[in-house]
Each structure stands twice: as C-alpha cells, then as structure tokens.
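The complex appears here minus one protein chain, its other protein chains still in place.
In order of appearance the chains are A, B, C, D and E, and numbering begins at 1 in each one.
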Amino acid sequence: MKMIVAIIQPAKLPDVKNALFAADVRKMTVTNVIGCGQQAGYTESYRGSVFEINLLKKVRIEIAVNDDFVKPTVDAIIKGARTGNIGDGKIFILDLPECIRIRTGEQGQDAIG
Amino acid sequence: MKMIVAIIQPAKLPDVKNALFAADVRKMTVTNVIGCGQQAGYTESYRGSVFEINLLKKVRIEIAVNDDFVKPTVDAIIKGARTGNIGDGKIFILDLPECIRIRTGEQGQDAIG
Amino acid sequence: MKMIVAIIQPAKLPDVKNALFAADVRKMTVTNVIGCGQQAGYTESYRGSVFEINLLKKVRIEIAVNDDFVKPTVDAIIKGARTGNIGDGKIFILDLPECIRIRTGEQGQDAIG
Amino acid sequence: MKMHGRKALLLILASFCAVFAEDGTQYNMVDTMWVLIAGFLVFFMNAGFAFVEAGFCRAKNVVNILAKNFMVFALAAIAFWALGYGLMFGKGGAIIGTDSFLFSSTANSPVTNIPVFAFFFFQLAFAAAGCSIISGAVAERIKLISFIIFGIVMVAVIYPLTGHWIWGGGWLSSLGFHDFAGSTAVHSVGGWCALTGILILGPRMGKYRADGSQRAILGHSIPLATLGGFILWFGWFGFNPGSQLAMDENVPRIALTTALASCAGIIGGMAVSWRISKKPDLSMVINGCLAGLVAITAPCAVVTPAASILIGLIAGIIVVYSVMFFDKLKIDDPVGALSVHLVNGIWGTLAVGLFAAPELFGGKAGLFYGGGFKQLGIQLTGIAATGTTVFILSFLLWSIIKSIFGLRVSHEEEIGGLDVGEMGLEGYSGFQIFTTEDIGPSISFESSKTARNKVQEVVR
Amino acid sequence: MKMHGRKALLLILASFCAVFAEDGTQYNMVDTMWVLIAGFLVFFMNAGFAFVEAGFCRAKNVVNILAKNFMVFALAAIAFWALGYGLMFGKGGAIIGTDSFLFSSTANSPVTNIPVFAFFFFQLAFAAAGCSIISGAVAERIKLISFIIFGIVMVAVIYPLTGHWIWGGGWLSSLGFHDFAGSTAVHSVGGWCALTGILILGPRMGKYRADGSQRAILGHSIPLATLGGFILWFGWFGFNPGSQLAMDENVPRIALTTALASCAGIIGGMAVSWRISKKPDLSMVINGCLAGLVAITAPCAVVTPAASILIGLIAGIIVVYSVMFFDKLKIDDPVGALSVHLVNGIWGTLAVGLFAAPELFGGKAGLFYGGGFKQLGIQLTGIAATGTTVFILSFLLWSIIKSIFGLRVSHEEEIGGLDVGEMGLEGYSGFQIFTTEDIGPSISFESSKTARNKVQEVVR
Partner (left out) sequence: MKMHGRKALLLILASFCAVFAEDGTQYNMVDTMWVLIAGFLVFFMNAGFAFVEAGFCRAKNVVNILAKNFMVFALAAIAFWALGYGLMFGKGGAIIGTDSFLFSSTANSPVTNIPVFAFFFFQLAFAAAGCSIISGAVAERIKLISFIIFGIVMVAVIYPLTGHWIWGGGWLSSLGFHDFAGSTAVHSVGGWCALTGILILGPRMGKYRADGSQRAILGHSIPLATLGGFILWFGWFGFNPGSQLAMDENVPRIALTTALASCAGIIGGMAVSWRISKKPDLSMVINGCLAGLVAITAPCAVVTPAASILIGLIAGIIVVYSVMFFDKLKIDDPVGALSVHLVNGIWGTLAVGLFAAPELFGGKAGLFYGGGFKQLGIQLTGIAATGTTVFILSFLLWSIIKSIFGLRVSHEEEIGGLDVGEMGLEGYSGFQIFTTEDIGPSISFESSKTARNKVQEVVR
C-alpha cells in the first residue's frame, strides 16, 4: 500500500475531488496548509508598509491506496490540479506498510477502501 | 520506529488521549483535518438552497513510537476511538527510519519519547 | 529521497525559514498543529474554574528533499528552532520513494526542488 | 389637523417653546433634536449594511465589502452636498430641483420647523443608505473603483431625480403618490440599480453549474450578519419615525408599526424557510426582518398596527420565495438585496394603496379600507415611473463605467479574493481559513450518482 | 412633588409645551421622545444579549443562539400584543388585568403624559428582554421549538402576571413594593424561568465529570461577548432612566446611579476574580458589569450615587461567587444568567429596602437610612411571592413542553453542534475550528497523576 500526499492549489480541490471520484477513489483526508515553493508571493500593504506574503495557502490531500490504485490516483490528481502554472504543487508517494480500520479492526488492503 | 497516523472523530480526541496516556503514550501531534470516506455527510440549507456537506471534520493524530510500542498505541487508539459506527476512522502505520530531538540532538529511539 | 517532518515552536518558524533559505532549501509545506509532549502546559481560568491547557500550539513543517540534502536541512532546522528548552520539538525522517511535480509531470529527484 | 378656539390658543402658547434664531426664524428645538437623533440612527445603519453584507460574503472578500460600506457615506456626502441636494430639494419644477447646489445655510428646505442643517443632515444619511443597498448585490466580483464611481453618480443624480418627484415637490407628489419614508424613493431605487448591476456583471464564478443548478456560496460569518441585522433594525427606528420630521403624536404609532412589521417579517421568513428547508434558516430570518422593515417604510404612517402586522408578514413570506426566484433566473445576489429592497420596496409602496386607513391618511383610503383602486393606481404609477427611469439610467451608467474602467475583477482575483486583489489586505490575519469552496457546499458529482444518493442521513 | 403658588403657575404654563391630540388629550412631546428613544435603546439590548450569549457558547452552537435572540423580539411582540399587555396593564383587580387585549389605541395605560403607543412600545422592549435572559441559560442543548414555545407563553402569561402585581396596579404595588425598572419584574422573573429550565434540562454533556469536578467549556469568542456587554451597558441607559416614563429632573440622577453601579460591578468582579484565579477574568468582569446593572435596576431612582456604588460593588462580588456556587450544585448555566439576573435581581430588590433615601423615596426610607425593616419586609414579600409563583408556573410549563415536544436535543446533535442539527447552517463557513473540546480545557487524567502534576509552570 502507498500513502499519497498531494499539495495543491486550494481552488482546485473541487476539481481534484471530482477527478478522484471519477477514478473511484472516494476516501481522503484534507488539510489546510501554507506552502513555500517556486511560486512567487504577492504584496499586501498595511498601515503604510508594504510587505510580501510568500507562504501561500495550499491544500494537502492524503490518500491511502492499494498499490494498483496508485497510478489512477496520481493521474486523477494531476488531471484535477494541473493548470500549467507555477504553484500547481507536488505529489509525494510514501510506503504504507499497514492500515487499520478503527470500526472493525480490519487490517491491510481490506481496511484501506 | 514507526509513525502512526490516525484519523478519528473530533469528539473522540479526549477519549483517545486518555487511552494513550493510560498506555503510557504521552507524545503526539494533532491536526485539524477534513475527511471524506464511507461516512455519509449531512445537509445544510442556506438562503433557499439545500446542499450536502461531505467533507467532514476529523482529527488527525500523528504519533512516532518505537516498534514495541506500536501495538499498545494502536490498541489504545482503537479503544478510545471506536464507536462501531461508520466514520470511526483509520490508522495508518508508516516506517520511520530516523527521529531527532531538536533540543538535544539525540537521535533514534532515545529521541522519540 | 526523504520526507522530513519537523514539529517546532510557532515562534521559531521565521528563524527556521531563514536558516533553511540560507541552506538553499526553499520549498516546504507548513501546517498548524497542536502537540502534546514533555513540555508542560499552562493554566487558564474561565468563569471561576481553572484548567490546564496541555495540547500546545506547534507548527509542523514538511520538506521533501534529495538524500544529500537531508543533513543540511536537518542542521538548518535545528539551528533555527533550538532554544535548549523543553518543547523545542522533533524532526522525523521518512523514506520518500516517489515525488511528482503536478505542473510538468516530472518525477523523482527532478521534481523535488 | 383641524384646530378650533381653545386648542389653537394653547398651540400658539406651546409654540413659544422654541429657540429663535438671529434672523427671527423660529425653530422647534424638540423637533430638531428628534430629527438629529433619528439622523444619527440612520447614519448608524451604514454599519448595519456593512455587517449584513460582510457576514454573507466569503472571508476572502470581507475587507473589500467593508471598505465599500465604510466609504459610501463619505462619497454620498460629498456628492449629495455638491449636486444631489439641489436636484432633490432645490426649488424647481415637477421634474427636478434647480437651485441649492453646494449646500449652504441658505439652501431651500421643504420644512420650516427645523433648521435646514438638520434637514440636510437627515437627508444625507438617507442618501447613503440608498447607495449601500447596491454594494451587497454586486459584492464579491465588482471592481472597487467602478463601484465608487457608480455610487457617486447615483447619489448625485439618479437618486435625487426620482427623489424630487416623490419628496421634493415633483410630479409624483402632486399626483398624491405616498411614500412616507422611502420604500420606493430609497429602497426600490437602490434595488433597481442593484438589479441592472447584477445583470451586467453576471453571477459569481461557480454559483451556477453547467446543468443550471445552483450552488450555495456560504456567508463566512453568521454572527457578523446577525449583528448587521440588529443594527439595521435599530437604525430603522430613526429611518421611519424620523421621517415625520417632527416629534408629534404620530411618531409613537409610526415606531410601533415599524416594530410590528419587522416582527411579522421575521415570523414570515422563519415559517416559510422552516417549511421549505426543514430548518429555520437564520439568513432568511434576517432577510425577513429587513423585508418587513422595507415594506412598512412607505405605509408606516398611514396604516394601523394590525395592518402593519399583515404587511410585514407578507413581506417575510415574499422575501424567501423571491430569493429562490432570482436564483432560478441566475440573478446572483449574494445578500438578498433585490428580494429585500426592490421586491419589498414595491410591495410596501403598493401596501399604501391597499391598507391606508382614512383617519390616518387625511380622509383618503386604501382598497381594503373602502377607498377603491384610486390610491393603488397612483402607487402603481409611481412604482412604474420610478422603476423604468432608474432601470434605464442605472443600466446606462453601469454600461458607461464598464466600457471605461471595466466592471468585473479578473478570474484570478475572484478566486483568490478581492481582499488580496483590490485591497491588498486580508480580513483575518492569522486565522486558518479554507479558501476552497468545497468546505461549504459540496460540488455535484454527476459522474458518481451513487455517492450522491448516500448523502442523506445526518451523522456525527 | 409638592407645588405651591408661583411654581404651580409656572408649571401650568410649562405644560403648554405640548402637542394636543385630536381627542383633546394632551401629551408631553419631550416625555414622549424620551420614552421612545429609551425604548430604542432597550430594543437594542436584544443585540447585547445575543452577543454575550453567542460569545460565551461554542462555535458549533452560535447560529442557534443568535437565531433565538434575533427572533425573540418578534415572538414577544406578538405574544405581548395579543395577550400580555392586557394581562399586565389592562384594568383589573389586584391579581391580573382583564382588558386591553389585542392592543389598540384605546388600550388602558397607567401614564397620561405620553401616548399609549409610546408606552406600549417601551413595555414591548422590556418584555423581550425578560425572555432573552432565559435563552443564555439553557443554551447549547435545548430544542429550538421548545424554547420558542416557552418564550411565547412566558411573555404572554407568566411575565405579565407578576408584572401586573408590581407595575400594573396589582397587590404588590399596593403593598408599597418598589421595583423601579424591574430587578424583580424583569430580571428575576427571567432568572427563575431560566433556573427551572436548567433543572429540567440538566447540564451540557461533559460539563461535570464522574468525580463531580467541573470542566470549563470555553466561550468561542470573547470579542463577541464583550461587544454584547458593551451593547447591553449602552442599552441600560434606556432601561433604567427610561423607566421614569418622563424627562424630569430625576432622570440625570438615575442615569448616574446606573453608570456608577455598573462601574462598581466591574471593579467588584475584577477584584474577586483576580484574587481567586490570579488573573482578572474578562468573562467575569463582563458579568460583574451586568450584575451591577441588574442590581441597580430596582433602586436606581431612590438611592444616592454613593449608595449606588456600594450596591454595584456588592453585585460584582456576588456574581463571581454565585457562578462558582451554581457550578458546585451542577447547575450548568453557560453564560452566568442565573448569577447575573436572578441572584442580583434579588439583591437589587432587597437593596431598595436597605438603601432607599427618604428624600428620594417620598419620605420612606431603607434600613440604613433609618427606615427600619418595614420596606425590607415588603421587598422580601415581593421577592418571595414573585419567585414562588414564577418558579412553579415555569416548572409546569417546561414540564408540559417536555412531555409534548421534548426539551433536549439528541446526544449526537449536542456533540456535533446545534447549528448543524437544529439550524442546518454553520456560523463560520471556511474557518477551521476545532470542534473537539480538548483544545480548550484539558480533560482530567485520573490514570496519570504524574503527567498532571507536571503541568504547573506557564510556558509559551
């Protein structure tokens, strides 16, 4: 099993979710994060001083999947999140040796979906 | 060492924390997340339109433990979080090759606790 | 590649960011978390009852790096975050088998930076 | 008011209770104080509009909406001072006033019991209210500069023009059109401007789906919206009773009809939304309250308390259906300004023709009080004349502004929020806020009907 | 007020300063304006109650609490209009009024200097206040529909009944019971209803632990609660001085005693909470202010400024201990309504019997001013009679409602929040909010004493 972690633009979350659903990936955990990457920030001004915001709002999606689902999942994320602009984000794939469903105690591949 | 990541119902956090303390697991990192799983959402209405909320509030707990602590930790989480209802959540267990305590620079198993 | 996860004091984020930039690490994802560790909490009072806060505000930094960047990154985090007090936090290092840049579809070491 | 013998004498004596200005003009200081305090309350309604609108918008646009409302009084003041007051209350014909520009102490005033400064102050507060109505309707997508320019011209020209017809001695008032505190003169006029603005701007991104269905875009702070509702409600006790422009024995009744209509509006909005969506929708209840207030604004002085309850109740019912109706037409009004101010402004103006009680209306009566269709016809004339005029003028004005400055912010800015794009300042520094829409209403999953069907039961 | 010769003449002349109604009745327009404006301020207190209660509740219940407070004026208005006013101020015997139902211009009024519409408006605002008190006490667990029904019946029947005894010419007023602006008639009555509600409802889930100790359930927005406190404070300058129902030379003194008592209440609450918890607890300071205001409500017109400071100071001290006392009894009152309104309503009513100054009280005097126990005894009678009656009636009413509709939401709904369950709408869309309690107060770790002992030093 793999743990897929994607950092995307907040505005693309609905698209990514749609694409994942279309690929039959229906479980995920979403976190509000701020990110710092290639993407330039923007300036704001407050009480006479101008300043740069370079930690930008992003959304982090965590999806645990069986190995055969890795490709469809990654593809769906890319499909939903890509605009071609800097700041589109990253996908990280980690090994996931174990997964347990709290409700039933099921383990492994049965528990993930 | 392992990194245990559990997604649970927000309301169960106190119980899980109690169960972990009882199992002598006293270190953890908690994040506010929203999750999408088997659990159905609920409807809200706003200005005449009814809509479904299907990204539900969850709590993510991250616990780094030595290998012999994995089972007690998982058991404690299940003990604290299980209600038997859909939405109880998942536990993911990842390998954790290294851990460092920032204060002392200690590494590995000494650093984790 | 490795996924470095550091839990630090919120007030040290600027210092850590500075230290990372100085070490030429410019990409990261930051999350607001609350943590429970060795550090004691503090008391608040509300409407006549005194209570302890022992889940303290922390910041979680996630940095994906190539293997040769692990040491500089860890050193920079320690440099920026260490005060020598309890509560300084932890660094966890996980294996990261794969990384994909959403914008370009690049994979692996090319995608990470 | 007819006076005979003894009473007249007493009134003459009573009139001594006044302070005399240097030029020998005599003002009633009780009336003056009343009008000033009412003006303060109307002024405070700016805060009410600001927070209703801010609460019903998303967090990423909150600074923008607050700025518009905070500055609107300033813009209105200068515009009304220079041009608007003269067009509205200057001496002139049936169509428009032609003197008293650049307001000063010698300006023309329709009332003699209070100093012209007090009258101007009160009218100024009214003019700003008209402008505030628009800002909510076009929120979350309009360029700041374009709104500002529209607001200035609107207060300087459009509002005074129809205002002159109704309150400045123009043709509608000669006709007998009755709009006591401005259901038409203020609220509908603002509403028509808002409507044309929305028509030209189009809906917010993501509000309507490809399949024609609509998504709820949740307001970011119901507490702020509720605060705004309370402040508007409070301020309305200056708006309506203050419009008597004197403290006489009618004022308490006006305060009471105002209060009762708002209460009935709440009950109407609550009942209908409870029926429709199985829950009493607070955002609709607030709109219901405001709808009741808008509707009673025209008839508040000429109807009985019992009639005011009916008028308000109907307003509260109308507003809910109206919100849903506009959404069907894909007319995207984030705060319900059209339903509250335009639709209920019309309803309230009509209500004069239906419910006016002869003993309160100088012998004339509404339809239900045996006065036949006469007054109703006059009211309809006024509504139609004002509506057509303001619709055309505001449509033209928006179009001109659009061709020069553009009306709408860029797509990127709309997604990222007008606070970053237009204001360079975020509303809630340090707070973790989901900017993605998905937190609120779920998007539709056409590709996945099964998932959708499951979402029924309420869990947690 | 006694009048002789010259002065009487002047007063007669002064009385000409009034406008005369068609029916020859003469009203004082200065008084009328005062009562109206005071009524507006009292009306605005609805917002104050709403935000104190909203701020002291959790974010997941904020829409529910706001809705209750936003709608309460509407419910009270209709109930008071139809039934309450007649029972309270209608002509009738010592027990209850029996005419003036379905209020209209011919309704009975105890005062003649202002139109009955003004009097009704002012009383209406008061009636709503009584009902608002309850909503905070039963917050975060009561079913909306059950609260609404209770509120309507309470304003229609319970409040007018005892109100008739005290203000409507009933037996308590004949006895000489003095409750100027309603420490008992409004605040204690609301407080008793709140108490019976809490007793039947029980505490919020998780408020008291198995071992009997209590957990703090933190309010979600101290800024909103503070805003509410400021608005209530502001509104009280209508509540107390307005209750004179005339603008005479006593009013400034009443405004001053009101202000001073609130200040002393703040200082009392601050000092005690500082002593007890080593920090000045702002939530207690706000309660202290309100406690001072409630306590001065009965005696504000008959005590000296110096006495008002003492009354307020004691109120501020009482309120802190009272909050802790109710918590010991496991009577869970999220906003401190019992301590503020019930306990200090009683204290304020007693204070008349202790501090009334003969020169302000028509020659009668309180205990400390040499008047003996007479007035104190009367005050005690009033408190006991009102308390017993309201306790029993409200207990019955809650019980009946419980048996028909149920009083309490389900456990799931209480955990997930009433906003989702009862209102179908969340307060802060897009904001990331921890719904788990654990963010606030820590739970107790009986199993892990050592961990607990370490939590001492204050770090970051």
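Basically, contacts are C-beta pairs under 8 Å (C-beta built on N, C-alpha and C of every residue); 3 or more make two chains touch, one makes a residue touch a chain.
Not measured: the values here are computed from a predicted model.
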Using the touch definition given at the top, which of the shown chains does the missing chain touch? A, C, D, E
From the list E:M45, E:A59, E:I96 or E:I415, pick the residue that touches the absent chain. E:A59
Looking at D:L124, D:L245 or D:V409, which residue reaches the missing chain? D:L124
One chain isn't shown here. Among D:I78, D:M324 or D:L380, which residue touches it? D:I78
Subunit C residues touching the omitted chain (full complex): 10-11, 13-14, 17-18, 21-22, 26, 32, 42-46, 57, 59
Contacts of subunit D with the absent chain, listed as residue ranges: 13, 16-22, 24, 27, 29-30, 32-33, 36-37, 39-40, 43-44, 46-47, 50-51, 54, 62-63, 66-67, 70-71, 73-75, 77-78, 81, 103-105, 114-115, 117-118, 120-121, 124, 144, 221, 224, 227, 412, 415-416, 420-432
Positions on subunit E where the hidden chain makes contact: 1, 7, 10-11, 13-14, 16-17, 30, 33-34, 37, 41, 58-59, 218-223, 226-227, 229-231, 233-234, 237, 241, 247-249, 251-253, 255-256, 259-260, 262-264, 266-267, 270, 277-283, 285-286, 289, 304-306, 309, 431-435, 439-440, 458-460
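Assume only the chains that are shown with their structure count from here on.
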Counting C-beta pairs in contact, which comes out ahead: B-E or B-D? B-D
Out of A-D, B-D or B-E, find the interface that copies C-E, where copy means more than half of the contact pairs are identical. B-D
Have a look at where subunit A meets subunit B and say same if over half of the interface residue numbers show up on both copies, different if under half do. different
Where centres are the averaged C-alpha coordinates, which chain has the largest centre distance to subunit B? D
Taking each chain's centre as its mean C-alpha position, how far apart are subunit A and subunit D in Å? 44
So how far apart, in whole Å, are subunit D and subunit E when each is placed at the average of its C-alpha atoms? 33
In subunit E, residues with contacts to at least two other chains: 415-416, 420, 424-426, 432, 438, 451
Could you say which residues in subunit A touch two or more other chains, in rising order? 17, 26, 31-32, 94-95
